[in-house]
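Okay, structure first, notes after.
Partial view: only certain chains, each at its native spot in the assembly.
Letters A and B mark the chains in the order given here, with residues in each chain numbered from 1 onward.
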């Protein structure tokens, strides 16, 4: 009888280009020049500094809530850097900071969002982290994780049927893969060969629930086989590798090759959100161990090994980013709240407003 | 002018809209190859191709969500939910995603899509082929909802729904699909959403109905006349947003209102209508607003005849109102 039991797929190999110590193991992805590498580095810094600032603002009671992206930046920035302006992003409701920045969000827009100001691209409608922007083709998420996954499949179908190069991209966490919407979104995309990329940032936790209580298989990438398209596993702390797999998947989608599921493995280097006390469920050693793999450390080492970077440049970048964020904070905090009478607007369509 | 039944009117409206605007796309289970289990999209796949009228995998959630993605991107999806009893499967998508998109994005993203679905009882469908789930969307800002009662309105309202920039749930009573026939012009006419239809003028009492209950009210007219009751019949047509001015004007005129719907009474649309009437016109009411509805049970199979609002139950309520 045993021969009729379907073979278990072997786990996909993890894609990586930069070793933990910064050594280049593979080639630099095609199309990435020196300026791109430095820009990726800048985006990593910008995200991290913004993250630090936002946590501080919560502690100070100046913003109400924050979900950190610390530890996720390598996957966010690397993959986000591969996106074209016309690609549509469906971020998870609570992370993807680095994707927002890679897509072109300014610190001021982001800060306005956290302060819920009228200058937020969605004018303070959404709770913190639920960033969206029409201009940037970032669709404001709803809070329920995973629920936007099939939307990316629908956008990818619509773009294909109109002959547009646009790819619909859904970002989500490991926990979101347990939602029915994950299955449905991937299945629809497969059947319709949608121009879609499913990008899962697997940080091994859904708040306090570890991966092995979330699913019965060790990787998310291997689940793509159930839909008939490729599943790719990538080191999410390696911005070049995440760039490369995302670029490949986008090209594949644009050229009619159908969807791809990417799993970027990272370590969550923060509590789930500012509301969360992770000591209740998580061993501190995991995060400590994770710090060693931090994409910022790795990418800086990589740039230095490539002769593109040094301590002085690092200090200058840090200062610049710091200043930008301080300015954005001050400006956003000073910006007006949405006017009370706007409460009733846009329940039904009134034409676009905002950015 | 050609005569059509309700499902032919649906088909005609879809056909005209698909010809008018290449962004209009029909999707759902059995919608493509077979042309719909009720034939609403018959022949569309041959005529418009696989990208404009197609079968989906079996998931109502997926139909709505995939359709929402399409709508966000600029298509005008008309998503079919094969039976309204399955719309609950897509509830979060409709409630928290489709309906709220314009609001959460201050109008920068929006979902012009129609969710069509056969609803209603009296067809021996049991618990999940009979429901009239309009009330479950009543507390959901951002949704419009339409329920036509005849072929002419069906075509005009469906065309409006497709052209509307907001998401519209469009329930079609499956008991009426082939039971009601009427003249339907082939020209391009629309009926605005939000306007009730005066079915019959009257001065003594107002019957507020929609869907198959319009017929029921009409069937009751002879017996009402026998009783000397000159009833005004209002076909609500659009449930969200409903036509408050017409309701209030009629209530003011007659002073007595009976609302009839198939869904269970508690928490049904009738409650909201009644509340609004009482709120805004209590002094004009000569009797309490009465409701004749499905009972507060799930929809039964063998006993559906007992369950459904009937002319008798309608007359009882009218008598009670008149006698008040």
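Here is the rule we go by: a contact is a pair of C-beta atoms (placed from the backbone, for glycine too) under 8 Å apart; a residue touches a chain by one contact, two chains touch by 3 or more.
Remember, predicted model here, so these are calculated numbers, not experimental data.
Peer 1: Each chain type is displayed a single time; count how many copies of it the full structure file holds and write the result as a formula.
Peer 2: Counting every chain in the file, the stoichiometry comes out as A x2, B x2.
FYI, only the chains that are shown with their structure count from here on.
Peer 1: On a C-alpha centroid basis, what's the spacing between subunit A and subunit B, in Å?
Peer 2: Between these chains, centre-to-centre, one finds 41 Å.
Peer 1: Touching subunit B in the complex: which residues of subunit A?
Peer 2: 88, 121-123, 125-126, 130, 132-134, 139-140, 142-144, 147-148, 150-159, 161-162, 166, 168, 180-181, 184-185, 187-188, 191-192, 345-355
Peer 1: Using the touch definition from the top, list the residues of subunit B that touch subunit A in their complex.
Peer 2: 25, 51, 56-57, 59, 61-62, 65-75, 92-93, 96-97, 100-110, 112, 141-142, 144, 165-166
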